[in-house]
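One chain of protein is taken out of this complex; the other chains stay put.
Let's turn to chain A:
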Amino acid sequence: MSLLKIEGLTQKFGGLTAVSDFSTHFQGNELMGLIGPNGAGKTTVFNIVSGFYTPTRGNIIFKDKPINGLKPHVVTGMGIARTFQNIRLWHDMSLLDNILISQHHNLGYTLLDSFLRNKRYVDNEHRMRTIAMDLLEQLDLIQFKDERPGNLPYGVQRKIEIARALSVKPDLLLLDEPAAGLNSADVQDLIKLIAWIHKEFNIAIWMIEHQMAVVMSLCSWIQVIDFGKTIAQGTPEEIQSNPAVIKAYLGDDNI
């Protein structure tokens, strides 16, 4: 069984090779980390996987189907959801609407049904609303359901982004620096939350993160990239003691 298989992924922006010959493999529901210094190409990998860029070279196979070149909404509909490094919620609508709209791939009714408000419309709206409410309940966000995300604290917004991604019912969840900008108490909560989601929803999670505490305590496998190239991969212990990783992060002492 293979959930996601990436082979020889390369992304060039003009003369810059942001990602070069990147490969990875998810069997089922692993929790893996992708780390590397600033500008290493981590977000670019996520952008390619979620369909935002068509890669210069390489293959992405998700659930046995090639997905490179597909539009982002199609990829999401197939079961890859993500969060963003800089929070990208819809700030001028309620939290509940945020969670509802991200179920667009599975509306179950047509434009005409929305005018007629027939049984199909009512049933499907009800179904989506139930999914949303359950999710908000589970993630302890229900008290904010009518609030606009823009008015909520940063830590809550990060959590809402995760809730929104989960409403897609993904098989693979991509988290781009979920701990960025959080204080240390919030970071501890986030670690618990991600571990809980991983267990409860039984899904694969792929995480970019700069805070080593988060990566080391959650991920079973970590891949390190620098200047678009994979420089190491292994278990948290192996990565922590890997000289190439230490060099990439701390710089070369010889210079």
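Rule of thumb we're sticking to: a contact is a pair of C-beta atoms (placed from the backbone, for glycine too) under 8 Å apart; a residue touches a chain by one contact, two chains touch by 3 or more; residues count from 1.
Just so it is clear, contacts and distances are computed from a predicted model.
The chain not displayed here is annotated in its UniProt record as "Amino acid/amide ABC transporter membrane protein 2, HAAT family", chosen from "Ferredoxin", "Gluconate 2-dehydrogenase subunit 3 family protein", "Acyl dehydratase" or "Amino acid/amide ABC transporter membrane protein 2, HAAT family". Touch with the chain that is not drawn comes from one residue among A:62, A:84, A:144 or A:206, which is A:84.
Taking the complete complex into account, A:168 is the one of A:135, A:168 or A:215 that touches the chain left out.
The residue from A:114, A:188, A:217 or A:242 that touches the chain not shown here is A:114. Think of the hidden chain as still there; on chain A it touches residues 50-52, 71-73, 76-77, 81-82, 84, 88-93, 97, 100-107, 109, 111, 114-115, 117, 121, 125, 128, 164-165, 168.
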